[in-house]
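Complex shown without one protein chain; remaining protein chains in place.
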Amino acid sequence: MTTTANTTTKTTMTTPAKWRTWLVYAGVALVVAYCLAPFYWMLVSSLRRTSDIFDTTLLPSPVSFDNYRAVFDPSQGFGRALLNSLIVSGITTVLALLLATFTAYAMARLEFRFKRLILTLIIATSMFPVVSIVVPLLKLFTDIGWINTYQAMIVPSMSFALPLAVWNLTTFFRQMPDELEQAAMIDGCTRGQAFRKIIVPLAAPGIFTTAIITFIAAWNEFLIALSMTNRPSIQTAPVAISKFAGATQFDVPFGSQMAAGVLVTIPLVIMVLLFQRRIVAGLTAGAAK
Amino acid sequence: MVDAKTPPDAAAVRPSGAAPRRAGRPAAPVRFRGGQKRATAGSGRMAALLVSPTLLVLTVVVLYPTIMALRESLYGAKGLDPETGFISDTEPFVGLQNYVDIFGEAGDRFWNAFWNTTFFTVVTVGLETVIGVAMALIMHKAFQGRALVRASILIPWAVPTAISGLLWRWIFNSDGIANALIGQQVLWTTEGFHAKIAVIIAEVWKTAPFIGLLVLAGLQVIGKEVYEAARMDGASPVRQFWHITLPLVKPALLVAVLFRCLDALRMFDLPYLLVGAQKNSVETLSMLAQNEASNVRFGPAAAYAVILFLYVFLIALGFVRLLGADVVGDGGTARKAKRKGRLRRAPAPGRAEVSA
């Protein structure tokens, strides 16, 4: 049936289909251009010499790697900062996903009291402006000696990662057909096994998407990372970038800021390239069992 | 509205193979509840076990500071002793005076910021939704080099806000590339509607991929068979989009839009970095709170934060009520269960065939 449908489509709709393909490509080009043009400007600016920084030519001339050299100057500690960012965002993502998966499963599959209240509470916690929780949090962490530790950045990062992860995963789990799970349980799987073997693979696109979003959000967190640390050895990349200084207090080191911006974006692009198959492969993988 | 239309349309395009299943379905919600009931003995405890770690983390990191902030909002700024020239150590308790001041003395500024915040949220989230869904549809398409396209679409979202604020300020400089491209000198960072436009362009650029990514994930759970059946029935692509794709990605889209709204309502960095502090055209509620805090008036700052919190909370609640309970989950009422049942049925035919 499926095959017939396909052939019919192809034979009867050749010309409009071709036309439509072109339209799709044009759309793709437009969207990609929109996303990349400002980023291209960032890249171009990062490759200009400090003295040409105000140019508006589309290509840097001459191309200069001075800004990148400045970023990786040992005094900036940028390599270390990237590593710290990786540690903080990585652990945040794994922990948030783990906790959120449990919670979301309970929300999607279990009946219990106060469910709506709890979901509302969870989302409510993500609504308070960060600016207002920094000082109380700083007092708390100072008291328990968490200043200059990874957990002082990881735990607050969980606070904005968790609500989104819980909500997002709940929606995904709820869209999974419960018949499959029921069948597996009848076949002798425990609830946990049924969840792990049926639901998780099926919901993989949701899980990986959530992971990417959580990671990026944690990667870009600035205010808390700045407030909770004062040693260069523990600072994250956005904090390190904020400390880039020009020769005096007045000149803005725009070139090296842009170079650093390019550099912090690249690991995320690599991550997306690695995981993008997972974002779209979920259903087929799960259903083919 | 879309919700109400779903069942007949979905039924119209449903392949005949799914019909028996559907016919047997009226009992399904009941069976589903029954199935859950079987587990209910342990499910309360199990739910507690599964939910408590999340609640614990959130309590420590958010609830505690939030309650502190609530308390703080009842205290005024520390006073200056004209004799010694020193600011007193303690903040005076002023009750609700901070709130009264916000609506009274600072009323004009507050309402201006309130409308700016609302305007930015409505416009940016609206645009982001349209562009984000378009992005998702593109990323969903199978073509050569799509891995690169996916990665490049996500780049704006990956650039740290602080950096993108600087980047856009550079682009919108009086001698910047934006003016070079449009061929005239617009002073983007001065007061006026153009400053709003600059913020909107930068914000939409940065966050549309967020919606795109979440919708893309939502698209994955729609079986291909649903589309093929629809095509066989002669449904046009536009019709397919409105009547199949959109209803089916609705839960994912709603979560994405909801979280974008929550974020946009608290917008701070971008207008602050791009246009600057105290510009009436772009001043948001978060910027007011920040302004008070930076002048060491933590009480009034907390009061602004609480008002913003309440506003965001109301929007979130209204959102959930208005656009579908399926975001929140089981309300426990029969009506909602039924609605949920209807929605959930839609993807079922596709899967039924796959698993069969």
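In order of appearance the chains are A and B, and numbering begins at 1 in each one.
As a working rule, a residue touches a chain if its C-beta (ideal position, glycine included) is under 8 Å from a C-beta of that chain, and two chains touch if they have at least 3 such contacts.
In this section, contacts and distances are computed from a predicted model.
**Student:** According to its UniProt entry, is the unseen chain "Glutamyl-tRNA(Gln) amidotransferase subunit A", "Beta-ketoacyl-[acyl-carrier-protein] synthase family protein", "Na+(H+)/acetate symporter ActP" or "ABC transporter substrate-binding protein"?
**Tutor:** Of the names offered in "Glutamyl-tRNA(Gln) amidotransferase subunit A", "Beta-ketoacyl-[acyl-carrier-protein] synthase family protein", "Na+(H+)/acetate symporter ActP" or "ABC transporter substrate-binding protein", the absent chain's UniProt record gives "ABC transporter substrate-binding protein".
**Student:** Kindly state which of the options B:Leu148, B:Leu181, B:Ala277 or B:Leu314 is in contact with the chain not pictured.
**Tutor:** Going through B:Leu148, B:Leu181, B:Ala277 or B:Leu314 one by one, B:Ala277 is the residue touching the chain not shown.
**Student:** Please identify, in ascending order, the residues of chain A that touch the omitted chain?
**Tutor:** Residues 51, 54, 75, 134-135, 138-139, 142, 147, 226-227, 230-232, 239, 242-253 of chain A touch the chain absent from view.
**Student:** Name every residue on chain B in touch with the hidden partner chain.
**Tutor:** 78-87, 173-175, 185, 187-191, 276-279, 291, 294-296, 298
In this section, only the chains that are shown with their structure count from here on.
**Student:** Compute the distance, rounded to whole Å, between the mean C-alpha positions of chain A and chain B.
**Tutor:** Here chain A and chain B have centroids separated by 15 Å.
**Student:** Quick check on the complex: what are the chain B residues that touch chain A?
**Tutor:** Within the complex, chain B touches chain A at residues 15, 17, 32-33, 35-37, 39-40, 43-44, 46-51, 53-55, 57-58, 60-66, 68-69, 72, 131, 134-135, 138, 140-141, 143, 147-164, 166-168, 170-171, 175-177, 180, 205, 209-210, 213-214, 216-218, 220-221, 223, 225, 228-229, 231-232, 237, 251-252, 254-255, 258-259, 262, 266, 268, 286, 289-290, 293, 298, 301-302, 305, 308-309, 312-313, 316-317, 326-332, 344, 347-348, 351, 354-355.
**Student:** For the complex, give me every residue of chain A touching chain B.
**Tutor:** 1-2, 5-6, 8-9, 20, 24-25, 27-28, 31-32, 34-36, 38-39, 41-42, 45, 54, 56, 99-100, 102-103, 105-113, 115-116, 118-133, 135-137, 140, 155-156, 158-159, 162-164, 166-168, 170-172, 174-178, 180, 182, 191, 202, 205-206, 208-209, 212-213, 216, 219-220, 222, 237-238, 241-242, 254, 257-258, 260-261, 264-265, 268-269, 272-273, 276-277, 279-280, 282-283, 287
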